[in-house]
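Report on the following structure.
In this view, the complex is presented without one of its protein chains, the others remaining in place.
Up next is chain A:
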Amino acid sequence: MATPALAREQLFALRETIARIENADGPGLVPRKQRWQWDAPQSQPQSPSPSQPPGDDPSAHRAGETDGLDTVFEGGLPDRGLVEIRNPQTRDMGAASGFSLALAAMRQEQEGTGATLWIGQALALSEAGTPYAPGLRKHGLDPARFLLARPRTVQDALWIAETALGVSAFSAVILEIRGNPDCFGLTESRRLQLRARANGTLLLLLRQAGVEEASSALSRLRVDPAPAGERPLPDGSMLPDSLGNPAFLVTPEKSKIADPLGILLEWNPDDRRFRRLEPRLESHPVAPRPEQRTQEPLPLVSLSSHRPGGASALGAVVAFEGTP
């Protein structure tokens, strides 16, 4: 089974080349200068030129407010190109859409001008809800600069996305796809990725109820809901049992840095920035919960009722005599 050494060397060289090609714009390899700084939007006026983000200045980082994304992606997510955000369940789409819209809001604030385009198939919009303008405003996005495209088929959605990536008017484009359709594969995502990078637009692929799939996205994040923080009171304490800023559990699935546990991020719509939360073990969604073990385990989906029962197991259970 041993491979000849020469062939193995060639294979390694090829692998390295492929890795270099694929990761030429991947997270972690591009110098920090060319990346979009996620954690310093408030120091934007000091540096009007987007080619010189304020993150270069170490003093712009404020201690204690280190951005979660920054550490995961070694300098923030790229500000252009295709980023996939997915969630396997439709009922969790609130978190995934909230995270995508938060990215779009940050991008919009950074650009100053530019609209956000949401491309959603009619089916996806009816399954997970239509974007709601007052809620968008609460989330930090300007509804006056929000456009919603409602194509019928995936092909139409891809066409609109590609057209939108050809104009400079959009700071972020969100393409919502339900499931893993056949007509949106590696070729199509590669095409979109190249277009987005050439045009300097952030394209967020929001995959609704989809599984992991090979794509040309720069990175793929799985976004799960996480318990929100509490509302702060004027005296600095927290109002107990209140629902404050939304929080997300972001698990990088395709990234330079693997973090299987994910990081907890809290989105502050007023400042339009993320804050990393310390994962509380008892409230971590992935962590096992001791108190729930004792309760009766509940199925994700309730069992069907008023229907014929399932087929019974074949054969019969026979009590054998125990051998001594």
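Observations, loosely collected:
To be clear about the criterion, a residue touches a chain if its C-beta (ideal position, glycine included) is under 8 Å from a C-beta of that chain, and two chains touch if they have at least 3 such contacts; residues count from 1.
We take it that contacts and distances are computed from a predicted model.
UniProt records the chain missing from this view under the protein name "Protein ImuB", selected from "Cytochrome bc1 complex cytochrome b subunit", "Phosphonopyruvate decarboxylase", "Protein ImuB" or "Acyl-CoA reductase". The residue from A:82, A:95, A:250 or A:263 that touches the chain not shown here is A:95.
Even with one chain removed from view, chain A keeps its contact list with that chain: residues 90-95, 97-99, 101-102, 113-115, 128-139, 143-144, 146-152, 156, 159-160, 163-164, 166-170, 224-228, 241-243, 246-249, 267, 283, 285, 292, 298-302.
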